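Following: one structure in structure tokens, then a few remarks.
Missing here: one protein chain of the complex. Every other protein chain is in place.
Up next is subunit A:
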């Protein structure tokens, strides 16, 4: 079981923010695999899982974005009714609280992964060992 990484970018709620960020990734030929936006009154955080995470992180940092690299766990879900439930049930039985999540669909209609950020990645991973789960491997 390996940690996978997700990039978080701070963004004020203003038009054009997402455009600027995705432009940087597009120009560097970095592929976005999953993404999510959490926003509150006035600002938000955009999270990306990409194929070259560390490179994307450096690149965005150099371009002046407020960005962080976060550890996550990727868990395979069955693409069928109850697929997400199966995974979440295990997480909650271990007392693992999801702080934020995204879904990565690896091969359309075949595999999907729930990408979860939790308080203590290492601890959560220990807790999930031995469970009948398939984890996503880091792409780079």
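One rule holds in what follows: a residue touches a chain if its C-beta (ideal position, glycine included) is under 8 Å from a C-beta of that chain, and two chains touch if they have at least 3 such contacts; residues count from 1.
One rule holds for everything that comes next: contacts and distances are computed from a predicted model.
Q: Which protein name, taken from UniProt, belongs to the chain you can't see among "Membrane protein", "ABC transporter permease", "Phenylacetate-coenzyme A ligase" or "NAD-reducing hydrogenase HoxS subunit delta"?
A: According to UniProt, the chain not displayed is called "Phenylacetate-coenzyme A ligase".
Q: Of the listed residues A:11, A:59 or A:73, which contacts the missing chain in the full complex?
A: In the complete complex, the chain left out is touched by residue A:11.
Q: Of the residues A:4, A:25, A:53 or A:67, I need the one that contacts the missing chain.
A: Of all options in A:4, A:25, A:53 or A:67, contact with the hidden chain holds for A:67.
Q: For review purposes, identify every residue of subunit A that touches the missing chain, sorted by number.
A: The list for subunit A reads 6-8, 10-12, 38, 40, 42-45, 47, 64-70, 99-100, 117.
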